[in-house]
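Before we start, here is the structure in question, set down as structure tokens.
Removed from the display is one protein chain of the complex; every other protein chain stays in position.
Note that the chains are named A and B in the order they appear, and that numbering of residues resets to 1 at the start of each chain.
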Amino acid sequence: MAHESHSSGHSGGHAHVIPQSKLIATMGALTGLMLLTIFAAQVPYWFPAFAWLKDQHLLMNLIAIGIAFWKAWLVVSIFMGVKFATKLTRLFAIGGFVWFTLMFITMIDYFTRPWEPVKGWEAGNSSALPRNVARPE
Amino acid sequence: MSATVIDGIQEAQQEPTQKNYLNADHTIASWLLTVDHKRIAIMYLIGVTFFFFLGSIAAAMIRVELTSPNGLFLTSETYNKTFTAHGVLMIFFFLIPAIPAVMGNFLLPLMIGARDLAFPKLNLLSWYLYMISGGFVLAAMILGGIDAGWTFYTPLSSIYSNTQITLALVGLFISGFSSIATGVNFIASIHKMRAPGMTWFRLPLYVWSHYATSIIIILGTPVVAITLLLVVFERVFAIGVFSPELGGDPVLFQHMFWFYSHPAVYIMVLPAMGIISEVISCFSRRRVFGYEFIAFSSIAIAGLGFLVWGHHMFISSQSVLQGVIFSLLSFLVAIPSAIKIFNWSLTMYKGSIHLRTPMLYALGFIGLFVIGGLTGLFLASVDTDVHLTGTYFIVAHFHYVMVGGTLLAFLAGIHFWWPKFFGVMYNEFWGKVSAVIVFLGFNFTFFPQFILGYLGMPRRYHMYYFAQEWQIYHVASTIGSGILGIGLILPACYLTASLIRGKKCSHNPWGAKGLEWEAAATPPVTENFTVMPIVREDPYDYDAIADSALYEEERKKGKKPALVGATDDEEKKD
Partner (left out) sequence: MGGHAPVTNDPDADEVYFQYEDIDQQQESYVVGMWAFLVTEVMFFGALFLMYAIYRWKWHTDFYLVHKQLDWQLGGLNTFVLLISSFCVAMAVHYAQLKKPKQQLICLGITLACAFGFLGIKTIEYSSKFEHNLFPNHSFVYADHKVTSYGMEKKDVTGRAAGVEHAKKVKKPQEGDPNRARLFLSLYFAMTGLHGLHVVIGILVIGTLMIMIARKSPLITDYVPTEMIGLYWHFVDLVWIFLYPLFYLIPK
């Protein structure tokens, strides 16, 4: 009985077999990226060619997180086979990661807390009053 | 929906006395170890009813206590524990699982034309996790209670409260996994288990709403699970991630809590909307107006629902800018909700309406949900919210949405599919009476609370001796809750009575469309369909004109008007 509703796509009997060479290449790339990220965190600043990186804090953070995403992409696409999977699987894989970034809307709150449109209502330096409450031991 | 089914239909009607899922096996073990989605649904029904009963007792205690401005019989500490018990039991153990786990479990495979859900054992596991988590929470209540409110805001819940919060939170963590198991199961089933010909746009709207619900469950529940787990860590090891003294932020707990708990409101109400779509269409004898719009509005609510959590936090230390953004986004949710209300109204327009019990409940749902939804707009607006939040206005608002919405839809669904569940018909007269009593009692209970809230009565307050003029509203509300209670005890009585000596109903007493009515026996057999159904028609293929004509004709003859397509009870030998 052919199911119309699931006739397309990933099919058990003849799934995409990822060639061994590709897996090994991915493994190599992941190891390389791992070494790169360690190096980026432990840059020998005394070495003249890297001296300028010393104050590039934002750049170094972006490099670290960029490499992490690159590695994640390699694992998701090759090891987890999303690159060769059905559209539905891709939707789930990508949807999950996209949705989790939505949580980062919360960051807007933290970035804009000091901002106060009404003059004279600005909070002081601390956002909460000091709590002088008797505390249970 | 549809589905004139080629092979299934005759087979299903041939042998009304054949073995069904209820009498297939009688041992206790056959129930406790079953993987049959229908039996699991019945076990969920028992569990959900039990927790609803406990939650109602807590509610009654709160109402009685508040008739006096100085409190009647509870200490303030016990009062805190009572409203927490009411909130926790009702939200986590009734509202969230009620419709998906009871009716969704039972009907989803029947509606999509599958023998079972995709993962039957996972389904059983979900029920056990639900009961275990319920056990944890009950243990917490027995061993001393929980007093932090169902929201468990830090730092009260993490540092200051000395009650059994740890135990309760572990319970809620487990109940999260019960939810996730159901969500994963539904998603896989809806994607992959549909019968031949059952395309996405032939699915009943009930299935669409469950799809949207499952998406919310799998995206939201893990977030609250980890948040509550961190509070547990906080209490056990005192790690301090939400502690302001360490540089943490208690408001972050609120952010993460509401990231799930606002969408959880849609977990409660979307399946309810699915039920209403089915009931309204069946008893108006008309195809649902704007099928695609209702289907996509479910998905839109699921998506938008994740972007509005900050409206619970307008008076926390959330930034002004984010408050404004969340306010705007919250207004947007009104659009898909309104689409549904308009489409249901238009479904009834020029329909041949039969005011049977499920329809009465469904009409009650629409009225109450509109009030609940519109008062929600007051609360979505930052400036009115500052005045109203934390008062009884909020309490009234979410009871209109949750009780007026979910509970009424649950009752509508129970009355609609009760013949399908058990093959018996309840007493229609008492059904109608109870529907009216519930509607009146509900308004009597919660409408005074809008006024109370507007006057400034804060929620969760034990006493209001500072404003004794509020007593009249509280007394009115308490009397209303008594009426509501009677309205809820009635169905419990006549539904139970129908199980014991109810008259056996025919195969399709409502003349309803859909695979669960047309292709499956009543009550269904264990494997749901003796022959796999093939779907060849669009859903909700009702004929209002023919129904209307029949109605007029039978009225002239002085007979009781029946629904077209309903199999006649008298013809059956029982």
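In this section, contacts are C-beta pairs under 8 Å (C-beta built on N, C-alpha and C of every residue); 3 or more make two chains touch, one makes a residue touch a chain.
Fair warning: this is a prediction, and the values are worked out from it, not measured in the lab.
Trainee: One chain isn't shown here. Among B:183, B:405 or B:485, which residue touches it?
Mentor: Checking each option in B:183, B:405 or B:485, the one touching the absent chain turns out to be B:183.
Trainee: From the list B:22, B:132, B:241 or B:324, pick the residue that touches the absent chain.
Mentor: From the options B:22, B:132, B:241 or B:324, the contact with the absent chain belongs to B:241.
Trainee: From the list B:223, B:452 or B:476, which touches the chain that is not on show?
Mentor: B:223
Trainee: Tell me which stretches of chain B touch the chain missing from the display.
Mentor: 34-36, 109, 114-122, 158-159, 180, 183-185, 187-189, 191-193, 218-223, 225-227, 230, 233-234, 237-241, 243, 245-249, 252, 256, 259, 526-527, 532
Trainee: Name every residue on chain A in touch with the hidden partner chain.
Mentor: Here the touching residues of chain A are 1, 3, 6, 9-13, 15, 17-18, 20, 23-24, 26-27, 30-31, 34, 37-38, 40-42, 54, 57, 60-61, 63-65, 67-68, 71-72, 75-76, 78-81, 85-86, 88-89, 92-93, 95-97, 99-100, 103-104, 106-107, 110, 135.
Here, only the chains that are shown with their structure count from here on.
Trainee: CA centre of chain A versus CA centre of chain B: separation in Å?
Mentor: 36
Trainee: Which stretch or stretches of chain A touch chain B in the complex?
Mentor: Residue list for chain A touching chain B: 1-6, 88, 96, 99, 102-103, 105-106, 108-113, 115-117, 127-128, 131, 135-136.
Trainee: Note which residues of chain B are touching chain A in the complex, please.
Mentor: That would be residues 159-160, 162, 191-199, 219, 223, 244, 249, 251-252, 255-256, 259, 306-307, 310, 317-322, 325, 532 of chain B.
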